[in-house]
Structures are given as C-alpha cells and as structure tokens.
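Before any comments, here is the structure.
The complex appears here minus one protein chain, its other protein chains still in place.
By letter and in written order, the chains are A, B and C; residue numbering begins at 1 in each of them.
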Amino acid sequence: MALDKTQLIGFYRTMRLIRRFEERVVELVNRDEIPGVTHEYVGQEAVATGVCAALRPDDVITSTHRGHGHILAKGGDPRRMMAELMGKASGYNRGRGGSMHIADLSLGIYGANGIVGAGAPIACGAALAGKLARSDRVAVSFFGDGGMNQGVVHEAMNLAAIWRLPVVFVCENNGYAISASISQMAAVERLADRAAAYGMPGKPVDGMDVLAVHAAAGEAVERARTGAGPTLLECRTYRFVGHFTAEKARGIKYRSDEEIARWRERDPVVTYPAWLSQQGIGDPALVEAEVEALLDEAVAFARQSAFPEAEEALDGMYAVTYPGLPARGF
Amino acid sequence: MALDKTQLIGFYRTMRLIRRFEERVVELVNRDEIPGVTHEYVGQEAVATGVCAALRPDDVITSTHRGHGHILAKGGDPRRMMAELMGKASGYNRGRGGSMHIADLSLGIYGANGIVGAGAPIACGAALAGKLARSDRVAVSFFGDGGMNQGVVHEAMNLAAIWRLPVVFVCENNGYAISASISQMAAVERLADRAAAYGMPGKPVDGMDVLAVHAAAGEAVERARTGAGPTLLECRTYRFVGHFTAEKARGIKYRSDEEIARWRERDPVVTYPAWLSQQGIGDPALVEAEVEALLDEAVAFARQSAFPEAEEALDGMYAVTYPGLPARGF
Amino acid sequence: MREIRYLEALSEALREEMRRDPNVIVLGEDVRVSMRGLTKGILQEFGPDRIYDTPISEAGFTGLATGAAMAGMRPVVEYQINALLFVAFDQLVDQAQKLRYMMGGQGTIPVTYLVPASGARRGLAGQHSDHPYPLLVHMGMKAVMPSTPRDAKGLLKAAIREDDPVVVFAPAALLAMKGPVPEEEFTIPLGRAEVKRPGDDLSIIAVGPLVPEALKAAEQLAQEGISAEVVDPRSLLPLDHETILTSVRKTGRVILFDDSNRTCGYAAELAAVIAEEAWESLRAPIRRLTRADVPVPFSPPLESYVLPSRDRLVEEARALLAKV
Partner (left out) sequence: MREIRYLEALSEALREEMRRDPNVIVLGEDVRVSMRGLTKGILQEFGPDRIYDTPISEAGFTGLATGAAMAGMRPVVEYQINALLFVAFDQLVDQAQKLRYMMGGQGTIPVTYLVPASGARRGLAGQHSDHPYPLLVHMGMKAVMPSTPRDAKGLLKAAIREDDPVVVFAPAALLAMKGPVPEEEFTIPLGRAEVKRPGDDLSIIAVGPLVPEALKAAEQLAQEGISAEVVDPRSLLPLDHETILTSVRKTGRVILFDDSNRTCGYAAELAAVIAEEAWESLRAPIRRLTRADVPVPFSPPLESYVLPSRDRLVEEARALLAKV
C-alpha cells in the first residue's frame, strides 16, 4: 500500500492530536476539572495511529486503561471524549464511564477497559460475529506488555488461532506495567515470540515509527481480512510520562532519566514531522494549529456541557427494564 | 541414573497398581459403592509412574480430576484412597473430598482438583516456599492437554519461569479434553513448544514408555533441584476408557475404535512387563498377586470403615474457629 | 397437555429460538456431542457455524460471547459446571454485566448463560456443587431458575430473547422431571413469581430444585392441618416482590427455603425484603432454611446434613406454627 501525501500528513495530525489531547488532559486533571484517574498515551502515539490507519470504519477495536490514543486514532470525537472525561452528560458514555470506559460502538470502539487484558476475548467475539455475518470486518485488540501475562489474553489468542478469527493482537510493549519492567516479568526477549505458542505469526515492530507500524498492521489486517487468521504484533514503544497523571506526585521511581531521555530522542511527534518537512510534505505548523483549534473547541464544549441529572444514575444498566430494577440503595 | 532391578520392577508394580485400582473403582462405581464421579487413569499409568519415581518423598505434586494415578505413584495409601472414594471417615479426607480432592500433605500430595488447571499455581507456591526454606524440594504440576488452554496455567508457567522456581510442569497430552480433540483446541503440533513462550525448556515425551518418562522427568527434576528453573514436559499418552466412568452409558462417541485399538497396542501395563520378562527381570506374576492382595485389602478396609457422623459436616473448614462459624443452614 | 422432561423442554426452547433467530449461536465445552443432552442435534440441524466446542478457556469464551453479542449475535453459553462461573467471573460480572451501563447505555449484550445447578446426584463434592446465583444477582446480573418443565421452556426462551445477559440455572436434580408443556409457542416473562400452591398459615418461598420438595412438604403439612402456601420466585433477578409480599402479608409467617449458602445468600435477600416491606404483617420471626456455609462434602451423610431438606422444612413449619 503506497501512501499518499494526505495520508502521510494525516498520520502526523493524529499523532499530534493524541499528544496534545493528553497534555490538555494532564492540565485538566491537575486543575481538578477531570475527576478520577487518567493514563496518558504520551510517547506511544505512533502505535495507535499506525494501526488504526490500517482499519476501516466498520472494523472493531478493544482498548485499555490507556485508551485515549486508540479512540482518537479510530475516529473518536475529541469533544465527546473530553466531555466524558469531565463527567458531562454530553460525553460518550453520558458521564457513566470516564477515561477508562470510553466507547463508541458506531465507530467500532468497543470500549476502553479498566481491567488489564479483558478486551482481548471481546475482540475475538466481535471478529467471530463479523465472520458469521459474512462481513470481512477485522477486530484489533490492544493491550500492554503487562497484559501479555494475563490468563485471559492467552485464552483469547488461542481461541482466535484455532478458529482463524480475523483478529490482530497489538501488544504495546512500553517496557513497563506500572513499575514492573517486562524484562523481569517475562523470561523471553521478544513477546512476539509468544505467538508461536498458538500457531500464529508474531512480529516485533518499531512502535516509535508510524510507518513501520502502519506497514506491519496493514499486513496483519490484510491477513485477517482474507481469512488467514490472527497475528500478534509486538510494538515496542515507551511512555514518556508516569503510569497515571498522579504518579509524579507520589515520588515513585523505577526508570532512569537516561532511559527516558534515550526514548525521548525517538519521539514520533517530533521525529515524524521533521521527516515530513525533510520530504517537503505538508506544513506541520498548519496541522498543529488545526489540532489546537479542535482541542480548544473540545475543552470548551466539555466545559459548557451540563452534568447528568443525579436521578438518571439508575438508567441504562439494562436494555430491558423491570420495576425496582436496578435496586436503589435507599 | 542407571536403574536397578528393584526400581524396574517397582515401575511395573506401580503401573499395575494404578490399572487395577482403577478397574476396581469402575466396578465399585457401577455397583453404587462409590458415589459421585470418577475419572480413571487407565492408559496413562506410565506418566505418573515415571514422573513420581523421579521424585523424593518431600517433593510436592498437584494433581487433577484424574488424580488416582498420581496419588498412588506418589505413595498414596490405597486403603485410605478407597475409603475416601466410598465416603468413609477413614478416608484421606475423612469423606469430605471424594475422588476429585484426595490429598495427603505428609506425602507432598497437594490434592487432586476439580477445576482444570487450578493446581498449577499452587505447585508454584509450594516451590517458592521450598526455595525460601533453603530446601531443594521440587514441585510437579500435572495437567492435561485441555488444561494447557486454561489462563491460570499460562500465568503459572510464566511465574515459575521468571522466578526460576523448582517446578516441573507435566502436561499429560492424552489427545482429548472430554470430547474435544487437542488437534482442534490448539493450532500447534507440539504443546511442548509452548514452553518457549516462557523462556523455559519444553520436551515432548513418549508417555506410553515409563522409562522414557522417567528419564525426561529425572532431567527436569534435576534441573529444578539445582536451581536452573522450570521445565515443561509434554507426555503423549492416551486414556483407554471414557472421560469418566459413566461416559459409556451416555452413548457419546468422539474417538474411532481404530484409534483406541492403535493406542492399546502400546499399553504400558502390557508392554512393559513383557519387556521385563524379556530382560529376565523379576516375575510379573508375583507383582500382580501382590497388587491384587493390596487392593483386596484396600476394598475390604474401605467397606468395613464407618461413614463419618453427619454432625461433623461443619468441622474442618477453618483452622481457627468461632462461634456460629461456619453457619448451619437451619 | 403433553408431558415432557425438563431437559427436553430446555432443549426444545433452545432449538425453537435458534430457528426463530439466525443470530442465536451456542458455545461451550463439548456442546457438539452434548454431555448432558441439552445441545444434542444442534450441529446436525443448524450446522457448524451455529455451535462451537470451546477449549477449556471459560474466561476467554465468556468474553468472546460478550463481544459477539455487542456485534449482533445472541450467544447461548453452556458451562459444564456451576463453579466454572468462578473461573470466568471477571468476564461475567465485571464485563458482560457492566459494559452497557459503563458505556452509557450503548448497544445491547444479549447473552444467555446456561448453568447446571447442583443436585444431579450425590457426591459431586466441593467444587461441582455450588449454587452461585447470589453472587450473580448481587452484581446485578439477571438470573432465573425454573422448577418445572413448563417454566424451563418458557423462561429459557424469554432469556434468549432478552437483550441483556441472563443466567439460566438448570438444577441437575430436575432434568429428568416430567411435566406438562404446551405445544404452542409461549414464553414466561422474567420477573414473575408463581404461587405453586396456595395456603393460609404460612408462606414457603422455595427456590429452584427445592420447589418440588416444598410442595411435598406442604402436602405432608396439609395432612397435619397446616396450610402452607408455596411461592416460587422463578426469576431471581428481577424478583417479583409483590407476589412474595402478598403471600407473606396473608399468612404472617415465612420460611425461606433456598439451596445457596446462607451468609449473604438468596434467603438473606428475601428476608431483608420481607423485613423491610412486610414487617407489619409478620406474626413470627422470619426463618431461613438454607445450605450450610461449607463446600458441599462428598460423603452422603455429610452431604445430607449440609443441604436443606424437606424433613427439616416440615419440622420448621411445625415449630413456627406451634409458636403462635
């Protein structure tokens, strides 16, 4: 798949959007405009961007606790995301979910998830349903290096492999599960090699290179779409910030400054636009201005939106309701 | 480890004991002297025998729903086993457990288990405790080909690998999880290859050859004992009978008669004593008589034993008791 | 009316719904050969796209059913043992049950979970005899436990059509029970209890496999001049408060007869509802007759001791009436 200029600029636009979205989120969390806990995707932008660019609108993704990047890359509306993060009625989940549960089924976004690894089998189910509907829809399951050690992910990979489901498992190996270094949490060098345990291809990918990610994802998606079964991609990446917004404040240290600095040199949101300029493609400044305007609007939209009515808190749990269900607490 | 004649005869004794024990169990189940469900180990005798012969009395095993063979091979007393199967007070578990829960902590038998795969992390814990106690004790986790697809087994293998725990994972691949053929439940030829996903050695072993099993287990146990970490052994074997005693009655068919016949030709309880005779080692007939006497006694012991008193049903749940705990139902 | 067995009723319900809706698929261990018989014939009638034998990966295939449901299918998931719900617990109560709410009401998750309730025969022991419905309803999951072939058919059909996750507990002890089941199409809506026997002196709220036991006990009590009303909630969540409260308000005395563990069990919920809403009508303390809080022991005398029994129910009823 040769990429045209619009696509190449689009990659930057998405990566920049994610980066700046997250930076805004941090500010808003610190100003107490966003309650709860958020996990920023800063540093990993090339992964979501490259993968989702290889997808169609009707393809499905399942995301993680660190989901903002995936959702934006899959086409999520920053306004409704920001509103959700602030707990507003206009948010994607009408304020019910917050950062860890943003979903938009109409865009194939089957939800961020607060439980590590839990989305993997859900993606398999969406893939099976697609297959049964004779569609060539593909499902992508994102999870981290930490998620790789969760039992249900193992089960999901096996299920996808034996039923040749159109799934792409994208392991974002950022080296850490909170403070736990993957080098101590797995005794293998390459997580991609775990694919062999299920009889599917596994491939390590440079997760700081959006073009490499896109190429690898394209291949895996194609494989899935044509009925050849699942693939595991291990995208090697890094988060530049704490596990969650508040980490800094807790004075927890598990990575050296040098290590962070080394990875920062490969920041895709810096290196990629530099490369674009070198190639004479597009104008990064224009993209940046556009992104800023979009985010200004998103924040303004979210701020102006109303909170949901308290009494609505019991709605929406069931599609089919009955008197007294769900039980109130009083 | 060269084997002496006593050991070689011992192997036959154990295999024969398991086989005949199970045949007695079937009879007793069919006569309603044993309640509940039992899963016979018929056909797989060489695995438990070869593995447990490589263990010391203080080594630990965790077993499965198909546990009689493991327990006998690890030194379990057939009398107390039989009594447990009949639900008698003199049984290993005082009648609380039955077939799927027989345990003898003093022999390192950490229990059969009714939940597939559940014993794997328990074995890891026993191994860690041994390590911390500066003992060179080893733990063996038995599970089936079906168990290989259970999330917790994946988690346990990874834990053992990263902490270099003295564990041997023995996957008894008898080709089926009830009716589910492993060829359809995994997309890999050799389950042993899954070991690579955890960075530990994995080895396919002929599970119908007690000497091969013993040799492979000996190596893996030695590796564990000397601190070099866990191993996965895939012992290829077969059960000659139904998944459980009652299967026949249900008229369920998932294996061809030819397949069963082919494996029957390799029956270790037939081929091994033939080989012994060929080598002029021991007298199989003597062993057989001895086993029969033991089992007669076991059945007699179990039959003569009393049922536990109903009122004792609430004892033994807690090591530390409190008034009203556990709650009665009335 | 024709009489068929409980198991046949379930099986018929499943096949009818599969004919009605091509999106109904079946997943589970050994469902193609069908160990229990519930899914027998489905492979033959509906082909391999509609029924899947799964690996021993309960969390995995439970999650898979959730995703398939979100994408338009209506999976029916069969578990071989009640305790397998524990292995899949996060995927059940923390995913399938919660997702719709957390997503702000987007989509539907129409999955039916078929769970063998315990009591098949004696001696299944500690890990194959659980009755985990209190755990599920505590987490907000809809659950039913039919006690007759008719209820079994009607409720399973309703469960499959419901656009939410619903657990159907099929008590193994009842699978062979015969009873009248209409030939024409019908469903039994969730949330409707049924008075299985009217009476005046005392209400027995009996759940699942204990309903037939309660009916026999009521028969026996009738001989002694005690008129017991037997109410079967059928639907554990939603629970039909009104039918239960009406009965208790009439009789003023109640025994909750339930085979789940006692502490925070289903009888505790019934007791709380009654103590809150029908306190004024009570003429005696509420009584719970439940399973004891231990894993079910293997040995027959022990097992009998920890499970709620008809004999104890009769005794309790007598004692309660004697207290007047």
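Points worth noting:
As a working rule, contacts are C-beta pairs under 8 Å (C-beta built on N, C-alpha and C of every residue); 3 or more make two chains touch, one makes a residue touch a chain.
Since we're looking at a predicted model, the values are computed, not measured.
Put simply, the missing chain touches A, B, C once the whole complex is considered.
Contact with the undisplayed chain is limited, among A:V25, A:V116 or A:C235, to A:V116. The chain omitted from view is touched by exactly one of B:P78, B:G97 or B:P268, namely B:G97. Touching the missing chain, out of C:E16, C:D163 or C:E277, is residue C:E277.
Of the listed residues A:A180, A:A196, A:V241 or A:A319, the one in contact with the hidden chain in the full complex is A:A180. Taking the whole complex into account, chain C touches the unshown chain at residues 83, 86-87, 89-90, 93-94, 98, 101-102, 125-127, 130, 134-135, 137-140, 237, 260-261, 263-269, 271-272, 274-277, 279-280, 282, 284-288, 293-295, 297. Mapped onto chain B, contacts with the missing chain fall at residues 60, 62, 91-97, 101, 103-105, 110-111, 113, 115, 118, 120-130, 132-133, 139, 151-152, 155-156, 158-159, 162-163, 315-320, 322-326. Where chain A meets the omitted chain, the residues involved are 34-37, 84, 87-89, 91, 93, 95-101, 113-117, 146-147, 149-152, 177-180, 184-186, 250, 252-254, 307-314, 317, 325-330.
The criterion applied here is as follows: only the chains that are shown with their structure count from here on.
In this assembly, the C-alpha centroid of chain A lies 44 Å from the C-alpha centroid of chain B. Mean C-alpha positions place chain B and chain C at a centre distance of 35 Å. Multi-chain contact residues of chain B (touching two or more other chains) are listed as 149-152, 184-186. Contacts with at least two other chains are made by residues 54-55, 57, 59-60 of chain C.
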